[in-house]
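Excluded from the complex is one protein chain; the other protein chains are retained at their positions.
The first chain written gets the first letter, and so on, giving A, B, C, D and E; residue counts start at 1 in each chain.
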Amino acid sequence: MAIDSGSTAFLLICTALVTLMVPALGLFYGGLVRKKNIISMVFLSFLALSIVSIQWVLFGYSLSFGPDIGGLIGGLDYAGLIGIGMEDTIVEGIPDILFIAFQMIFAGLSLAIITSGFAERVKLASFIVFGLLWTTLVYDPLAHWAWGGGWAHALGALDFAGGTVVHISAGFGALAAAFVIGKRSGFGETKMVSAPQNIPLTLLGAGLLWVGWFGFNGGSALAADGIAALAVMNTALAAASGALIWMIVSSIKSKPSAVGLVSGALAGLVGITPAAGYVEIFPAIIIGGIASLVCYYALIFRVKKGWDESLDAWAIHGVGGLWGAIATGIFASSALAGVGGLIEGNFMQFAVNAGDAIIAVVFSFIMTYIIALAVKKVMGLRVSEIEEDLGLDISNHGERA
Amino acid sequence: MAIDSGSTAFLLICTALVTLMVPALGLFYGGLVRKKNIISMVFLSFLALSIVSIQWVLFGYSLSFGPDIGGLIGGLDYAGLIGIGMEDTIVEGIPDILFIAFQMIFAGLSLAIITSGFAERVKLASFIVFGLLWTTLVYDPLAHWAWGGGWAHALGALDFAGGTVVHISAGFGALAAAFVIGKRSGFGETKMVSAPQNIPLTLLGAGLLWVGWFGFNGGSALAADGIAALAVMNTALAAASGALIWMIVSSIKSKPSAVGLVSGALAGLVGITPAAGYVEIFPAIIIGGIASLVCYYALIFRVKKGWDESLDAWAIHGVGGLWGAIATGIFASSALAGVGGLIEGNFMQFAVNAGDAIIAVVFSFIMTYIIALAVKKVMGLRVSEIEEDLGLDISNHGERA
Amino acid sequence: MAIDSGSTAFLLICTALVTLMVPALGLFYGGLVRKKNIISMVFLSFLALSIVSIQWVLFGYSLSFGPDIGGLIGGLDYAGLIGIGMEDTIVEGIPDILFIAFQMIFAGLSLAIITSGFAERVKLASFIVFGLLWTTLVYDPLAHWAWGGGWAHALGALDFAGGTVVHISAGFGALAAAFVIGKRSGFGETKMVSAPQNIPLTLLGAGLLWVGWFGFNGGSALAADGIAALAVMNTALAAASGALIWMIVSSIKSKPSAVGLVSGALAGLVGITPAAGYVEIFPAIIIGGIASLVCYYALIFRVKKGWDESLDAWAIHGVGGLWGAIATGIFASSALAGVGGLIEGNFMQFAVNAGDAIIAVVFSFIMTYIIALAVKKVMGLRVSEIEEDLGLDISNHGERA
Amino acid sequence: MKMIMAVIRPEKFDAVKQALADKGYFGMTVTEVSGRGEQRGVCLQYRGKPIHVDVIQKTEIQLTTCDEKADEVIDIIRTTACSGRIGDGRIFVVPVEKAITIRTGEVFY
Amino acid sequence: MKMIMAVIRPEKFDAVKQALADKGYFGMTVTEVSGRGEQRGVCLQYRGKPIHVDVIQKTEIQLTTCDEKADEVIDIIRTTACSGRIGDGRIFVVPVEKAITIRTGEVFY
Partner (left out) sequence: MKMIMAVIRPEKFDAVKQALADKGYFGMTVTEVSGRGEQRGVCLQYRGKPIHVDVIQKTEIQLTTCDEKADEVIDIIRTTACSGRIGDGRIFVVPVEKAITIRTGEVFY
């Protein structure tokens, strides 16, 4: 078929919107850390996008979307994007190069999410090595499984825009990373280490993430059509219900905070990600609301456990993504997804989605743990105590916010 | 007709752009208030979007666009979006669900604009109740009148992108709200209460609003065509002339401020909103310029009167929207709007547009006044003196910027 | 041909994305100057867009794209956009008015870039006069030469998205402007004058610029097709390689700074601008990386020379644009550009592109120098010493950040 | 000489500045600070539970003047900055051994 | 009276505030400052070269109290703010001639 200019226009702009999520995430994270580490959080986001972009065209895309090898990984046939052109052989109506660009930013964003687990203490060089390994050994396989013809794809697991690929992988990866790198000095002793320090920055970042997510989920329809429209509507509704539910639940114990409101919105957005184009609007509202609930309690649980994964990639992206994947198995509408979920009596789909999600959880946690540990052993993951004390802005970048 | 992927792509992204206006407005407002209330302004914007989104799919859309009842309101036939699908029965070429999503954000943004009148003193729970009532009793009827088959629609009043529906309603509503809630403590006594406190934040918000407005006005063409193109061009020009005129007029009395420059741009943007796709470019420049003049003097007037509607939703959105509605009746080009305005000798159109605008002014002012008063009587609208003293960030949200 | 809704949708949104670059640039610059001049930098960006918009529809567009007069300038036939409608006579499938709007923002952005050379010391009225003259006498001719049927166009010089028109002109213009206006007081004596003062703001601006550039380069394909897709991919890759190379080179001498990382990304983005749709992805990576190198050394050179063009429009936009123009002559692929570059053995194309770039350098430097000098003689360019001391926020705008 | 260090409500700053200028006191140095009072901060109610809010934004004025004028300055500040509500702030008087004007090198004792 | 001016690590502020409150010292004024110590700042290594980092973010507490209690306050701050690493900060004690509560007009000497 010929290139469809409408769908191409849509995906081009969605690529820009997803790119917007990268600095947005950096600012969101930056506002949550101490002033002496703001710059480093934004730096890591930009850096994640940059290194993954190069990795992606060199071999990452091929590992993800190359010819399937045993259901586990793609072959290197497209390394260096050899033979990729501007036809629409991958997705009807969309130039191949555009599909690849869109997917590239997803991969970059995933690595940016994981920086949560390293916040305020990671060595720059080690992060680069870690990032390359993680994208290659965790993200690319997961992308292959779900979208590139791997086993999950073959089994029919549904993941509209990356609940497992992006959010579970980065969320549980961040937790593993936080365990390996260890707590920040002073964590648990002083409120300052865990309280958000620049909330307007965080709200700005959240606002941009919210908007970018329309491109993230909408664009995953890979066409400017009714499904994209539904995905965008569902995205907006899940964000709204997530925000409201977090506001309500959190206000039982304390005043409803703005960071809570946007955390709820993000939880809703994560939750709807794998389901966006597969469910009707009321399920979307429910998925967003429950995502918010689940993530809220995950966060409370994390705090109680004293885990220092303090920007909550795990609680929001990891747990929210897990719930979203399961919820997709519950609420999928056969009219939209081609196959129904549990509410349509299809237990199979529920089991496949839940199973897929759990394997993604286990795989990404263990793999990330191993990678982080290996980097730690070989070159160290963490800056010195005195550098941490001074803050990464000065220690890693020689700058001050 | 089949879905048009180009127009759909356009409206999908415009939905994202209008969503961007919500945090943008929050930041714009946040920069104008004292540091202790920044977070609360952004919170209110996000909250407005969230509650209106849910209201919209439950019954708001149906009230606005449901089958006409006596020219006044839509029926509840589409409550819960029952029977809404992905065909293009509402607007040719656009999935119905997308049209609804696009309109949903408009409704949310309108409530966000009105927070100006409550700035730095509103009780959170009361705002939520007020917001639901306002959207239901003011916004939805106005949307029905203008776009959903109500009387104004029937009479042929022209409102391209929401001059009456969004700007007059929110602007005059904000004034009524400000009257009911009363002045902030210290207003009029200390400069600090009325001077902008974080101008870079306000400029950032204004910049994002400026960009988002391209989606607001352009998207209202509901197709990616020449009219959308003209609307975008007119939007850009009206913003430019608005900015320049404000700079010039305001520099007679004092140095031309940056807040003034962007206020002028916003005034121009509001002014062109109802006219964007209906007028030629020179009228657009004139409309933007005059909007800026009118709003400037409205602002001066408000300050003189000592009204504490201090983020100037009234002076900019209200008065600018009123001028824009009238100006549309003057400058409408029959080649574009299907019907000419006063300059084409069509006094009728001018009268209809002016009459419609004035009714919208009266209706939204009185209705909002009543709603605010009712909320005030039943549950109180305003935080305690000590909470106001501490600032809403701490009092309502337990946070500090 | 009929309007193509997909391409129109794309260009409409790209117009919004390029508009986003204007406040983005203001914030980027604002973060680099002292706190007392932040507002003024954002003000100048908004102002540049505003005055150029009006100039553009009055006569700027006609000078640029009007009927060619001797290869040098366009005729005034389209002054006031007389006779411009919504057909697609200029570019197939795109409404004429949209093409003009898209180009309008380019012109505005170029003037915004040049404010780097005036930072922290320019008189407001003088900037307005300078801006009008510069756009008319420098930008419009250059746009005509490259895209409007002028001599460069006729010779076949390749400039995809404005390497010469936007970046060389504004970059070398900024240097000329900086020479004429003179150094800031205290420059060279105190670190504070040259060190970035609000890095998060600069990073935010850079992030938005990065995203906006997708619209800048992608939109220059003037259609939502494979070329646009390639341009966006190349843009993303050049930014990534630019960022990484700057990080690497700069880390030899000092810690890799975040301002450096984004400077590298911007250098890569500037470098790829003239080549975006004309080269394959590996050349794009190389162009971005070398751009970063070249700009890095240009910056070092500028600092050594003690030139006070301190926001580095020259080093990044000027030098990066020059390299990009040359690189396009080297790497152009005949399959994409219709004509091959040096690596395809086409020395001619290389010579044309290099020659064109050098003429653009000389022309824009000299012309800008003359204009700035004329304004200086007639009305003065610079605020008084005491005003500079107080900062332009107070002196020009009566505001404080 | 005395340095008068006054911690006041930010909202009162304009008035204090004006009142001082009216009496001919122009020089001052101003710092954004935050503070907690002897009352342990302000007490809000939330769902029946008390919440103490402390370390609230304040403005600190440092004004150095000769010994004789100190009391007048204190008086101006005190009366202008007073709202009668908790959180009005404090004035501290610290001895200054000398003050030097950097521009002229003049020394005051 | 004495004004105790303590420059401490921002991370220690919560603990110090709590420790003071536990002993009944509530009033204080807090400023965000930055500082450099006698060690010429902290020395980091970068590619073999030493880099001195100075003017690091600190928190300054100003607490005025009567003469008798000054030593207790100093002691609380000193022990709570101490981490044993370079950059822990300093405490300065400055004489205060009088302190006035703006709200009530009470004067303490």
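Simple rule for what comes next: contacts are C-beta pairs under 8 Å (C-beta built on N, C-alpha and C of every residue); 3 or more make two chains touch, one makes a residue touch a chain.
Since we're looking at a predicted model, the values are computed, not measured.
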Sites on chain D contacted by the missing partner chain, in the whole complex: 1, 3, 17, 21, 26-31, 62, 64, 94-103, 105
Residues in chain E touching the chain absent from view: 2, 5-8, 31-41, 54-55, 58, 60, 74, 77-78, 81-95
Footprint left on chain C by the chain that the document does not show: 34-36, 186, 189-193, 385-387, 389-391, 394-395, 398
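The rule is short, and it goes like this: only the chains that are shown with their structure count from here on.
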Contact-graph separation of chain A and chain E, given in steps at minimum: 1
Geometric centre distance via CA averages, chain D-chain A, whole Å: 49
Distance from chain C to chain A - Cα centre to Cα centre, in angstrom: 34
Multi-partner residues of chain B (at least 2 other chains): 4-7, 9-10, 13, 17, 204, 224, 395, 398
Per-residue multi-chain contacts in chain D, two or more chains: 85, 87
